[in-house]
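Every protein chain except one is present and positioned as in the full complex.
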Amino acid sequence: MEAVSRVAVVGLGYWGPNLARNFDELGELAWLCDLDDGLRSRFAERYPHARTTADFAEVLADDDVDGVVLSTPVPTHYPLAKQALQAGKHVLVEKPPAMHAAEAEELVAIAEERELVLMPGHLLLYHPAVHKLKELVDSGELGEVLCVYGNRQNLGKIRKDENALWSLGVHDLSVILYLLDEEPTEAIAHGRDFLTQGVEDVVFCYLRFPSGKIAHMHLSWLDPNKMRKITVVGRDKMAVFDDMELEHKVTIYDKAPESAPTSYGEWRTRTGDRFSPKIPNDEPLKLECQAFVALMRGEGDARATARDGLAVVRTLEQLQGSLAGVPA
Amino acid sequence: MEAVSRVAVVGLGYWGPNLARNFDELGELAWLCDLDDGLRSRFAERYPHARTTADFAEVLADDDVDGVVLSTPVPTHYPLAKQALQAGKHVLVEKPPAMHAAEAEELVAIAEERELVLMPGHLLLYHPAVHKLKELVDSGELGEVLCVYGNRQNLGKIRKDENALWSLGVHDLSVILYLLDEEPTEAIAHGRDFLTQGVEDVVFCYLRFPSGKIAHMHLSWLDPNKMRKITVVGRDKMAVFDDMELEHKVTIYDKAPESAPTSYGEWRTRTGDRFSPKIPNDEPLKLECQAFVALMRGEGDARATARDGLAVVRTLEQLQGSLAGVPA
Amino acid sequence: MEAVSRVAVVGLGYWGPNLARNFDELGELAWLCDLDDGLRSRFAERYPHARTTADFAEVLADDDVDGVVLSTPVPTHYPLAKQALQAGKHVLVEKPPAMHAAEAEELVAIAEERELVLMPGHLLLYHPAVHKLKELVDSGELGEVLCVYGNRQNLGKIRKDENALWSLGVHDLSVILYLLDEEPTEAIAHGRDFLTQGVEDVVFCYLRFPSGKIAHMHLSWLDPNKMRKITVVGRDKMAVFDDMELEHKVTIYDKAPESAPTSYGEWRTRTGDRFSPKIPNDEPLKLECQAFVALMRGEGDARATARDGLAVVRTLEQLQGSLAGVPA
Partner (left out) sequence: MEAVSRVAVVGLGYWGPNLARNFDELGELAWLCDLDDGLRSRFAERYPHARTTADFAEVLADDDVDGVVLSTPVPTHYPLAKQALQAGKHVLVEKPPAMHAAEAEELVAIAEERELVLMPGHLLLYHPAVHKLKELVDSGELGEVLCVYGNRQNLGKIRKDENALWSLGVHDLSVILYLLDEEPTEAIAHGRDFLTQGVEDVVFCYLRFPSGKIAHMHLSWLDPNKMRKITVVGRDKMAVFDDMELEHKVTIYDKAPESAPTSYGEWRTRTGDRFSPKIPNDEPLKLECQAFVALMRGEGDARATARDGLAVVRTLEQLQGSLAGVPA
């Protein structure tokens, strides 16, 4: 296995510069690709060791390139990822990797056949606080998980070409599926398009899983208070990841229903300790980029990563169908 | 119009004592009725001017009784309210007045025919903070109202005979219908029964109104943090009623989406002042009891009060139907 | 040792009724004493088993009375406590037991000589959250305690006959001396009388102890936010008791300065877990009354209790002296 995994960052708009910076710090940045001349020359100055081009084909033709990192507009994710995989490149693609489950399935199939990495950029899955939630769930500390719900409200720029489900919900959904390790049997969304016709800005999603667990997402660009929160309700304890907290992003509540001994069949809430474990301060994007490099080197389960990304797209499509009144 | 409106409080369990105390302070308490001897004698001591009985019929037979206040178990609301109305008494009945829309309709019909008050005990409708929200909505200060949502989570005793929809949701729903002054065309609930089979303890409700407005309720007995909150999102401003705040229960955010001038079709969030008006400290239950007395004296719109109560039951039934998988 | 310790509650104004209720629930209430006829007759009705009188001497003359509980106006504490001790009665006296150290010393001397209980009503010393703080300090979990500070701001009714130091500060001071188990060598107060001439409504107090520890109190009736908080800064961890929290009144921060290894002599703040232990919900006043009964029965260290109360008065007097510009 080679020591260096040379990477091309494609798309230098909103998020691309962060990816470029991280891969540069990892010493893997080989190419910068964007159609915009201004962006290209600006980043060429900052990363003199990287080559630049407006031509995606030129990147794919370079045998020294191991991985392609796509942070281009959403509709281009699928065709560019497909081209890259077909050219034998590993792919890290911003979320969502495709806008239809069928397309995502096609990408996964190509990646599996050619033994390539297909990793969607689900940033939160590399957040130390989400790892802590996962640990709490898997270790059984919370007891049987009953319900997970996310609140992602009042977040910056409102997209006009992507609704709150795809733009905000993709974050929570990736975490919910990661924590529960199941795909929902029921996935229903409700919402409305108040600002731009056809683009829902307030969306509520309900998910039910084969195990009987449920999940919910409140996604909104129209809200007085900024919220980025995921709550996990277990039968023994509950945990909250609040990304608006500066320190102490995860809090565990030793709080659970318990049947009151004196009254037949009645339940009360037991309240015990509250605990916020120290969470490492590592930048999630750095961890994400490291994970991509590791997968390219054969470490970790590339197949599972690709399939998990597919599950997110499949569920989003199902939710979108119900939102639009179309049977999924 | 007589100066005194003599009232009988029926049911001295959980909530009845509060009603008795308030009607006593208003000087209207005439009867205390409960099947339990111990409760009766305890309250007889406290209110020596009131007569006590275990026999509901005795109360109804007393021509000096103008109004009957029912705080008995939920399944008895409808039959007792019906008897009382048929006996020519005004009725204040704890929520919900009936468990089926058809029953509530029957009660409303009797009350209208006999020109009697039929007032459901929707406590929040007498909360000064809710009056402030209503004033903000009706005055147009919030601009067009787009969405109202309620969070009622982690609340004390968990009922085993009433689910979170009926036990918690009735509060938010009464406020939502009061604020919007519409009945929903779509009312869908999702949820699960984790603690007691058949009794949903986590419920999410989505409502859509003829005007295009939407509403949502997150109702849960399984939650790490106690929430009692109603948020109103208007096109110009947003308002929150947070009943967990000691002071400053209502906050108005001069915050709204605005189209960014430089980018075609794009929206940003404008953030201006935040304002918490002084809200009177009056006890909502006292105001509710006063409102019942006023209605009995012919002040206010008794017909509208009864019909509003019916709308709440009708919507709850619709939500319950969808929750149980039964087409509403 | 007798099973019953009969108690007389003297003074039925602001706080006395709470004391009467608690001693009644403990089955020890024998007398109710107040100069006001209306108060006496009202409480006589509520506690028919207790005798009532306007004459303090009558209480003292009753050989069946073991303890006298004084909740009379502050200036009467010393003379009434002295009379009671001289009559051979145990005494629980509201804080402060005297307004001058010399008087408090006299009371302590009489109590010691006659082997009687002299317990000041320092309510916070019976608060489970303060016990938790004490446990954290004594067990060494916080490491060496460096600094304790209290914030008691914006509290209800503003006294015109007692300044913020005596009215508010007595609470924090009793806790600080209890936690540190030392008397300060330096005790300096600064402040001003904005509302009533000669009655300081904003007071800052600085204390320095023989061990080198320091303490501070911010006491104020003029503040936008209600605070009742005590913070303990240890060399290893820090703890906060916030009495405005509904749940989780005590929080322990695994947070401390640590010398940065790379830079000679420089310090950084290490931040680890945050933990809020479950604190029992017991009513502090009930625990206080139980403690008085226990002391009367010979359980616990009555001598230490009296001396601790003296230390509080001695420190208050020192602070008052510096506040008034008088050398202590």
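Note that the chains take the letters A, B and C in the order they are written out, and that residue 1 is the start of every chain.
Heads up, the rule we're going with is that a contact is a pair of C-beta atoms (placed from the backbone, for glycine too) under 8 Å apart; a residue touches a chain by one contact, two chains touch by 3 or more.
Bear in mind that the values here come from a model prediction, so they are computed numbers and not experimental data.
Across C:L195, C:M244 or C:A324, the single residue that touches the chain missing here is C:L195. Only one residue from B:D62, B:E186, B:D236 or B:D254 touches the chain missing from this view: B:D254.
In the full complex, subunit C touches the hidden chain at residues 146-147, 149, 154, 156-160, 188, 190-192, 194-196, 201-202, 204, 206, 208, 212, 214, 216, 218, 220-225, 231, 233, 235, 238-240, 251, 253, 255, 257, 265-269.
Mapped onto subunit B, contacts with the missing chain fall at residues 247-248, 254, 271-278.
Everything below uses one rule, namely that only the chains that are shown with their structure count from here on.
Subunit A and subunit C, compared by their mean Cα positions, are separated by 54 Å.
Centroid to centroid, with C-alpha atoms defining each point, subunit A and subunit B lie 41 Å apart.
One simple way to say how far apart two chains are is to compare their mean CA positions; for subunit B and subunit C this gives 44 Å. Contacts with at least two other chains are made by no residue of subunit B.
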